[in-house]
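Note that one protein chain of the assembly has been removed; the remaining protein chains are unaltered in position.
Up next, chain A:
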Amino acid sequence: MDTREIDTRNYTALLKKYIETQDEQALYGAEQISKSFIKKNILPEEFVNLHIQALLEIYPDLHDKIKPSMHFLLEAMISYGLAHQEFQNLREKQLAIKSEILVAARMQKMLLQSKIPETDELDIGVISVPANQMNGDYHHFVKGKDGTISITIADVIGKGIPAALSMSMIKYAMDSFPENIMTTDTVLASINRVVERNVDPSMFITMFYAQYKPDTGKLYYSSAGHEPGFYYSSRLQKFKDIESKGLVLGVNPDASYVQDELNLEKGDIIILLTDGVTECRRDNQFIDRTEVIDVIKKYIHLPSQEAVNHVYRHFERLQNFQLRDDFTLIMIKKQV
């Protein structure tokens, strides 16, 4: 006896029992049967057909108006069966896409990973967390042969896969620039031309690029419309915005940038971030930049990596553990 016959028999028995007793147990049985049918991919029209067969067995001389009415129902079920199969197929596809994105995200992480350079002069901490699976924020550290430490932080307006793809391009463009012989403003001017040529005009990228020269203790920097970071002066015990003027990348191929500088003293701190930090929302209201400073102040005594982790956790909780934008925060403390 094949499974179909068993199903038919069970169903008929159950239906018969219910017609006689109308008790809950038979209905529970119906629930179990329908679940097992779904597992076996039995379509609604086949279910209705089974019901017709069962009815005919129980009432061999079924009222001649009932039979066509059951057939009518069967015909009407065909489209439901198709919709059901379509949903199933789409669900499988969705799972496949999900796992594909997961692989892509892992690959992106590997491509874009940046080791924090080892240096006694600076204590560097960084945290970068994507809102979805793929990150549209970018940060990168390079230690040159002369000890110069270059720091890049960038943000694609938008998030998700298109943003993440643009970021991979930025990384390889940056890697191709000659090491340390360029000033920060020329680096931005060059990357601006790359972005302008290669990225969809509807996509904007902001970037902050800095070089720390250990021999002079100076930080040189330029910004392409990037969210201003913070400079903390340990002597004055005060925070100041790191302002630098420059157009976002990819708008005008001839944009030029300016190089500014900061004299770093022992205990001074540089904080770089993306707008995922400053645009954290509480009850749909953007938080204030001063609020970001208040949170940073709370953890500023900690080693940089611990401090940024704590700040992230604070904002993660503030947003009910659902980031709305990619979040990147870098903290650099001058140690000596």
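List of remarks:
Just so we're on the same page, contacts are C-beta pairs under 8 Å (C-beta built on N, C-alpha and C of every residue); 3 or more make two chains touch, one makes a residue touch a chain; residues count from 1.
Methods note: contacts and distances are computed from a predicted model.
Remark: of the listed names "Serine/threonine-protein kinase RsbT", "Heme exporter protein D", "Xanthine dehydrogenase family protein molybdopterin-binding subunit" or "ABC transporter permease", the one matching the undisplayed chain in UniProt is "Serine/threonine-protein kinase RsbT".
Of the candidate positions A:21, A:34, A:89 or A:335, contact with the unshown chain belongs to A:89.
Listed residues A:79, A:198, A:252 or A:335: the one in touch with the omitted chain is A:79. Note on the undisplayed chain: of the listed residues A:35, A:71 or A:313, the one touching it is A:71. In the full complex, the hidden chain is touched by chain A at residues 45-46, 49, 52, 71, 74-75, 78-79, 82-83, 85-86, 89-90, 93.
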